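The complex appears here minus one protein chain, its other protein chains still in place.
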Amino acid sequence: MSDNWGFIALFSLIALTVPIIGLLAAWLLRPHRPGPIKQTTYECGLETVGDTWLQFKVQYYLYALIFVLFDVETVFLYPWAVAYNKLGILALVEMFIFLAILAVGLAYAWRKGALEWV
Amino acid sequence: MSPLLLQQIAFMVLAAISLSGAWGVIRAHSVFVSALWLILSFVGVAGLYVMLEAGFLAVIQVLVYVGAISVLILFAIMLTEDVMGQAEPASQWPLAVLIVLPFFGMLAKAAFTADWQLSAGSVAPPEGASISAETAKLVTTAIPAEQGFRLPGQVVMLGRSLMTEHLLAFEVVAVVLLVALVGAIVIARD
Amino acid sequence: MIAMHFLQASVGWIRGLIAGQLGLAADALWVDLAIWLISALVILGVVQVGMLYATWLERKFLGRIQDRLGPNRVGIFGLLQPFADMVKMLTKEDITPAQAHRGVFNLGAILVVPPAIVVFAVVPVGIGLIATDLSVGFLFFISVASTAIIPIFMAGWGSRNKFAIIGAMRAVAQIVSYEIPQVLSVVGVLLLAGTLSTQGLTLAQGNGGAGDAIGYPGLWFVLIQPIAFVIFLLATTAEIERTPFDIPEAESEIIAGYHTEYSGLKFGLFQLSQYFMTIASAAMASILFFGGWLAPLPFLQRIGPLDLGWFWMGAKTIFFVLVFMWFRGTWPRLRSDQLMGFAWKVLVPLSLANLLMTGLIGYVTQSSTNLSGQPLLILLFFAVANALLLMATLWLIGWWRKNSERPRIRFEQAAAGELPPAEVAA
Partner (left out) sequence: MPAIPVWWYLMVATGLFSIGLYATLTRRNAVNVLMGVELMLNAVNLNAVALWRYASPTVSATVDGQSVQLLSTLDGQVFAIFVIALAAAEAAVGLALIIAVYRSRRTVELEQLDMLQG
């Protein structure tokens, strides 16, 4: 296999050590003077009121949902695009049917207001 | 140290990552942390795909599972669970163990004893398998040295395969995705 | 055609040297590992220095835009400023809130860095000068970059701070929304190049690349895919959360978003990874649309035996880094609803239309023999199609804006006298 994934493995390990080495160096150099006031949750100097948990609106989920389905679509689009030269008119038509079906989905989401930030 | 040993070490590390990620999913005290362990498991499996020479699939695994499905799960947790909520200890674990252990034993036995008819290693083309010179050019990633240009490799093969042999499945997936989109929007909105 | 040259030959020479030092055959595993290690460290060094000076460049450049000098005290032209910043970051006290989930909080800061470094493995700076030329190179870049949302989520959740969690949710919603136009806009380019490898994408824009086969010799993709380029640039700016798409960390609205609770070097790590991603995205924009390490004119490609690929790649990358900074210097921040609407209602349909157009023209030019080999005619084809697409888009946006009722905010309703006086008073 000529794809050099071994390098990726090594490089990932090295990349992971970068922040760790940095934090170790900082741990040696920086002052350590924690205090109860210092370690309170930051809220512009005011005391935190209530729970950290907020009720998020379902809008966030709808964006993630449409994103996931379009992300899956790219999984099919990329091999198609790369193989396109060798495929001819049939592949073009097939892909347009695929895209049209998903475009219907996008149009539906649009009409139903799933794309509105409220 | 030989390349084989290095490969085996890499396999061990990746298997440990994916299994410990899965273990974390059932041991973690909060749903959010559970989801993080799940993501670790996905990454480990992607690494195993690389070892199986399915580079495209590995990248897709990271893109879809780590980059997309995990976002969906994390958003759903944010929307439903008390963010800091602690999961209660599992209730029916003795029963579950009673089901899972024999199941595991059965699968493991099958993995060892079944005749998988492994053919990797056979140098001669098996009966009925033929490959055209053009396809051969597509699958290989050999680089003609003086051009310094890489042939596109497996991805082209995949694209072809999707557009020809698996065309029906390909278009059905589009419909499934559409139905999922419409259904999920209808369900999730009030 | 690009021949074997100095730098490629020197790789073989280094290989022999290392093998000699270790007393091994030139194809032994250890030699491979040593070369990997060396190239990893070289990339890391270059990227680190690039990151440090990107911070300097940003402050200098923004200073100029705002008619001031920028850093000018530490060293000549403030050139040592990044190092002073580094010392400051390292010696600042690091506070972990008592409320925070320590593990997730700290791990979030650590994990935000590696993806931003690993993407550089597929950035080519010349023939043979790429750490690993994966056949799925560009997809590798996209998927590794997309994992960056997990540490953001970890930072937001681990802090147990309302502002942090809001910032994280907004950041993730924005990043995932803009990822779609980003990946869709590139499909046209992939279609013309016929490969996902970053090296192949570069070469497809040169003489004798893959583009040759379907008749695009020596054209940078920005010339035949201008709309895709603009979509890619805007979506990328949003992906790396730079102004005008920096709502998730809008410091005047939700403190500092998901890194509200971070201090000292942990805060620095978030900044670090953002600069890494800025440089990587600039590099990717130049690879996809501006010919990567190819010189603008063939005779500028090398001096004698020395290939100038690294120079052109560096120059183009710095240019795009400056473009990102220029965006930040000139444009105001978008509103949340405009931001999400822009991604889904403008960029995604436009990139789908662009894909359709590219597919059709690609098919026509490839199947008719009298067109291939005539770059000017193909350029004309794409120019007309792009212009038509742009006009259609602008007309549609205008039509839609005119015909859609924008929900007016209370302030406007009050100004128009549409609210009863009692409610205005309230």
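Quick notes on this structure:
The first chain written gets the first letter, and so on, giving A, B and C; residue counts start at 1 in each chain.
The definition used in the following text is that a contact is a pair of C-beta atoms (placed from the backbone, for glycine too) under 8 Å apart; a residue touches a chain by one contact, two chains touch by 3 or more.
Just so it is clear, the model here is predicted, and its values are computed rather than measured.
The missing chain, though absent from the view, touches A, B when the full complex is examined. With the whole complex as reference, residues 58, 61, 65, 68-69, 71-72, 75-76 of subunit A touch the missing chain. Listed by residue number, the positions of subunit B touching the unshown chain are 3-4, 7-8, 11, 15, 18-19, 22-23, 25-26, 31, 34-35, 38, 41-42, 45, 48-49, 51-54, 56-57, 60-61, 64-65, 68-69, 72-73, 75-77, 79-81, 87-88, 90-93, 95-97, 99-100, 103-104, 107-108, 111-112, 116-126, 129-131, 133, 136-137, 139-140, 142, 144, 154, 157-158, 161-162, 166, 169, 173, 176-177, 179-181, 183-185, 187-188, 190.
The definition used in the following text is that only the chains that are shown with their structure count from here on.
Each chain gets a centre from the mean of its Cα atoms; for subunit A and subunit B, those two points are 18 Å apart.
Averaged Cα coordinates give subunit B a centre that lies 27 Å from the centre of subunit C.
With centres set at the average Cα position, the gap from subunit A to subunit C is 14 Å. In subunit C, the residues that reach two or more other chains under the touch definition are 133-136, 139, 160, 165, 169, 172, 176, 179, 194-196. Listed for subunit A are residues 3, 5-6, 8, 52, 56, 60, 64, 66-67, 71, 74, 78, 81-84, 95, each touching two or more other chains.
Considering their complex, residues 6, 10, 47, 50, 53, 55-56, 60, 63-64, 67-69, 71-72, 75-76, 78-79, 82-84, 138, 141-143, 152-153, 155-160, 162-163, 167, 170-171, 173-175, 177-178, 180-182, 184-185, 188-190 of subunit B touch subunit A.
On the subunit C side of its complex with subunit B, the touching residues are 1-4, 8, 29-30, 101, 104, 127-128, 133-136, 139-140, 142-144, 146-147, 149-150, 153-154, 157, 160, 165, 169, 172, 176, 179, 194-197, 199-200, 203, 208-210. Within the complex, the subunit A residues that touch subunit B are 1-3, 5-6, 8-9, 51-53, 56, 58, 60-62, 64-69, 71-76, 78-84, 86-87, 90-91, 94-95, 97-98, 101-102, 104-105, 108-109, 112, 114.
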